[in-house]
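Sharing a structure here in structure tokens format.
Missing here is one protein chain; the remaining ones are kept as they sit in the complex.
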Amino acid sequence: MQWTKKNIPLQQLTSGETLNLTVHTIKGHAGPHVHIQSSVHGAEIQGNAVILLLMEKLKSLKLNGSITFIPLANPFGTNNKHGTYTYGRYNPITGHNWNRNYVDIINATKTDLSKFCEEHIDLPWQEIKFKYKQFLADLIDSYIEKLTLENKIQMNNKVNLILQKEAITSDGVLDLHTGPVATRYLYAAEYTEAIAKHLLIPNILVIPHEFGGAMDEASFMPWVHLIEAFKKAGREILCDVEAFTLEYGSEETFSLDDAQADVECILNYLRYKGMLDGEVKKIQGQYSKLANFQTLYSPIAGLVDYKKAPGESYDKGQLLANIYQLQKLDPQNPIESTVTPLYASEAGIIINRFPSSAVHEGVELFQMITNVYHD
Amino acid sequence: MQWTKKNIPLQQLTSGETLNLTVHTIKGHAGPHVHIQSSVHGAEIQGNAVILLLMEKLKSLKLNGSITFIPLANPFGTNNKHGTYTYGRYNPITGHNWNRNYVDIINATKTDLSKFCEEHIDLPWQEIKFKYKQFLADLIDSYIEKLTLENKIQMNNKVNLILQKEAITSDGVLDLHTGPVATRYLYAAEYTEAIAKHLLIPNILVIPHEFGGAMDEASFMPWVHLIEAFKKAGREILCDVEAFTLEYGSEETFSLDDAQADVECILNYLRYKGMLDGEVKKIQGQYSKLANFQTLYSPIAGLVDYKKAPGESYDKGQLLANIYQLQKLDPQNPIESTVTPLYASEAGIIINRFPSSAVHEGVELFQMITNVYHD
Amino acid sequence: MQWTKKNIPLQQLTSGETLNLTVHTIKGHAGPHVHIQSSVHGAEIQGNAVILLLMEKLKSLKLNGSITFIPLANPFGTNNKHGTYTYGRYNPITGHNWNRNYVDIINATKTDLSKFCEEHIDLPWQEIKFKYKQFLADLIDSYIEKLTLENKIQMNNKVNLILQKEAITSDGVLDLHTGPVATRYLYAAEYTEAIAKHLLIPNILVIPHEFGGAMDEASFMPWVHLIEAFKKAGREILCDVEAFTLEYGSEETFSLDDAQADVECILNYLRYKGMLDGEVKKIQGQYSKLANFQTLYSPIAGLVDYKKAPGESYDKGQLLANIYQLQKLDPQNPIESTVTPLYASEAGIIINRFPSSAVHEGVELFQMITNVYHD
Partner (left out) sequence: MQWTKKNIPLQQLTSGETLNLTVHTIKGHAGPHVHIQSSVHGAEIQGNAVILLLMEKLKSLKLNGSITFIPLANPFGTNNKHGTYTYGRYNPITGHNWNRNYVDIINATKTDLSKFCEEHIDLPWQEIKFKYKQFLADLIDSYIEKLTLENKIQMNNKVNLILQKEAITSDGVLDLHTGPVATRYLYAAEYTEAIAKHLLIPNILVIPHEFGGAMDEASFMPWVHLIEAFKKAGREILCDVEAFTLEYGSEETFSLDDAQADVECILNYLRYKGMLDGEVKKIQGQYSKLANFQTLYSPIAGLVDYKKAPGESYDKGQLLANIYQLQKLDPQNPIESTVTPLYASEAGIIINRFPSSAVHEGVELFQMITNVYHD
């Protein structure tokens, strides 16, 4: 097995230093290529523990294929603190979410794939795939070059495009995130719904084939476009390139002990891809369509006593939280006069909750999956 | 003339207090209704001086029609400071721009206007307008009610929807903003390009009939949809409802002296609308399509010596700024070794610049209009 | 029992609203007066749950004396968020700690207590105490009035002085705080070391009779000055006025379940003061002098895997945390090449830890008590 390492200068700071990406690549025998990155949102750090442990485990395993690792994929986000917490979800200067400035490279460049399909319509899929990867790599190179020449690279774009360029020729992309206070869950594109269960994370959000600017979407949309273009040209493709966003629990936390279970998810995916030997496990997934990933915005402001934790399921009518409004306090009846219970309007599973008990009206109190189905 | 005032509770804070909107309405003789609001971005406060002075001037004028004034339209944004400056452009909790969560109420409710057109196809325009306003008011009421019932009102949505509800029956909407360090300019929808010059602000950005979440767009898109629907139904409409975003210079500044000129813009627009007596002035506009509103992102990090100020025009090749990178300092040649001049790649007019001379790579250094044309 | 409630307007906001304090007072039979406040640091909210539950419990108890409750004692701090967390420890505009602008009213007003002592040297202590409270109340009133007239009331001062004015005639002051991620502990002045154990919180920090700007110090220093002045005048006083800062665990958390144990601490203190009937409990305290309250600043930057939690004791040489620096990663030895273990240099008990695993060089990684002694 062969390891290589490269540094990519990412972002100059006013003070003169440059923040860098470090990209490690491991190459074994012939096989697929998988791209794994973590901490695009700066406060979401458990993925780094997972990468570290995965690299440790790979020392003693036989790999068919190659893997790229980019821990701390957004150093600017990681370094940004307001108070003791990491303000890592948004660019503190612009408010832009660090996971929304990737591009759907086919649409962004107004590329018509019909010519590509026509030329390669009769090739075996593996050859098409090989050529298409090269095609995408060229597209993104010239896209970045053009923006650079025109001084049109804003901060988020820079981070996202460099990562996307690294990932664009992969057969699998795993973007490691976390929620605020969260259970483990993942996002999978519709065409990969059946594959997602090999990641051994029970809560699976199925997202439609639309582009919203995120890494997983930017990674699978070029293949969705290709499948569609071939379909128009009369050939049905069963695509074996996937991209998932894995949410490894709560932000601000780094635990190698927890990573022992987390890394199993990826090892099993690699077995599924044929890149590692061993039995491929799968679990029964709890699926929910993205449209059923509900956010409950706090209807009032106050102090919240959370009654359901991420990972817990609940029935319609169950108590989710009590919100206390101390300005209403009647000393004859302190608790009763201040409390507003919040009940579930339908059954579901809590996925995320707001990380503070002090809430203004309208903050994201809970995110939950509803209309859950099993495979 | 009759003044009314109402308070709208806007947003509960954790501590128990509620932030409020104060809405003043002045009603004169019969005539159009104009809605004027300011400070949706909290740091952009000159519009409040303009509203104050405008209300002062109206005391001694005869008004045909009515005007709604909402100064300090986003108290949460106004109150939010990190350091001594107002962090007012984005929600500090979510990163959401405070001027991006209005709705295109026709699309958001999947409303098909063909039935409305059919029913009213033969009515005079003033009657259609009257009925359509009522139609819109009902739409937004039930839209808000539904979101509220489902606990789906996030913070930005609340502010934006309440303002939109206030404005939705207006014949003219003026949303008063400022840039960071900026000259005075405005945004006008394509169908109002010829009207914009009555606002006496020379720099005019012409925006297409697309929806991006801003107040002006949310105000004109229902009318754009109506025009289109009538066109399909065979009737050509010349719409006399407009919405403009006026950018009154730089943020963090409040000057009644400057407001003397700023208020003239609105008085003249009211004369144009027939709401005030007096000669309607117009100026020669410097127009630019939104696609030609360029942002120059800083290609490097460093300390910036700005050489062109907002309002200044420049030719291709002219010096816009010098960026100094002190880490490169060679004492044999201090200035030459550290400076990177930034030249214009094409002619234009500076509209905005970054309000700090300390810049990271990729920040919005300048915004400029290019391909400027005159009427 | 008689309840009264008053609102104190605290701080006008730019948008026009005023943040308020709500002060509840309960009065029973004759007896001492205790002042209880919470959330001077905005993110430290568990004290509000404690106050709520305490008020609930008092409904069915017989009280000798009176108690003032001020929950949410710093609404500006409570409301301030950068990202989803509360930036409540410091004023976001000035960086001033919200618990450092109380005054040592005797020193601040350059008051010479010798005259007071001389006049009252032969009175019984209860009468002296009564007169001194009135003396202090007058002092702070005229101090605040003078600053107000001179426009010298800065934001933190305002909050602190108003609270101090409310508390200044109390026989006991309980200022309810929390740590970042913390165990329960309290601060007690040296002269109250033996009393502190009645609060049933095992970890007790004994602070010297010096003034650093905090509420507890501002509350006990006037009495320390009085004791000293009487001592000079030849009379030894055993003072029964105390002030404690209670740290109720971790910030951002509000739990009525946890409050069940927390409220027992205060009920027992009230029994100790003779204000409630019932057996007075005490526990064996783990004491540490403030000088032995150590902060371990992170010697390097990286991702921290915490190995000792607040509340845990450890011996010299034990592992406290592993810090991982991914930039050092050698793929031949991923974990070993990146880890820096942090060992204890002497025995102690962890009190606080940094609430994020992403740390820059020099942040407060742990606070621990060392040289712990028992009574």
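Per-chain residue numbering starts at 1, and chain names A, B and C are given in the order in which the chains are listed.
Quick note on the criterion: a residue touches a chain if its C-beta (ideal position, glycine included) is under 8 Å from a C-beta of that chain, and two chains touch if they have at least 3 such contacts.
Model, not experiment: these values are computed from the prediction.
**Student:** By the document's own contact criterion, which visible chains does the hidden chain reach in the full complex?
**Tutor:** Output: missing chain touches A, B, C.
**Student:** Tell me where the left-out chain touches subunit B, residue by residue.
**Tutor:** Answer for subunit B: residues 3, 5, 22, 24, 26, 42-43, 45, 48-49, 52-53, 55-56, 59, 71-72, 78-79, 81-87, 89-90, 180, 252-257, 303-305, 322, 324, 326-327, 329, 331-335, 338, 354-358, 360, 363 touch the chain left out.
**Student:** Which residue numbers on subunit C touch the omitted chain?
**Tutor:** Touching the chain left out of view, subunit C contributes residues 11-17, 76, 82, 89-91, 93-97, 148, 150-158, 295-303, 325-328, 345, 358-364.
**Student:** In terms of residues, what is the contact footprint of the unshown chain on subunit A?
**Tutor:** 13-20, 22, 72, 75-76, 78-79, 81-84, 92-93
Keep this in mind: only the chains that are shown with their structure count from here on.
**Student:** Nearest 5 degrees, what's the C-alpha rotation angle taking subunit B to subunit C?
**Tutor:** Copies differ by a rotation of 180 degrees.
**Student:** Do subunit A and subunit C face each other with the same patch, meaning over half of the contact numbers show up on both, or with different patches?
**Tutor:** Copies use mostly the same positions to touch.
**Student:** From the C-alpha centre of subunit A to that of subunit B, how far is it in Å?
**Tutor:** Once rounded, the distance between the two centres reads 35 Å.
**Student:** Report the inter-chain centroid distance for subunit B and subunit C in whole angstrom, where each centroid is the mean of the CA atoms.
**Tutor:** Here the centre of subunit C sits 47 Å away from the centre of subunit B.
**Student:** Find the geometric centre of each of subunit A and subunit C from their Cα atoms only, then give the gap between the two centres in Å, rounded to an integer.
**Tutor:** That gives a centre separation of 42 Å.
**Student:** Which subunit C residues sit where two or more other chains touch them?
**Tutor:** In subunit C, 22, 72, 78-79, 81-84 touch at least two other chains.
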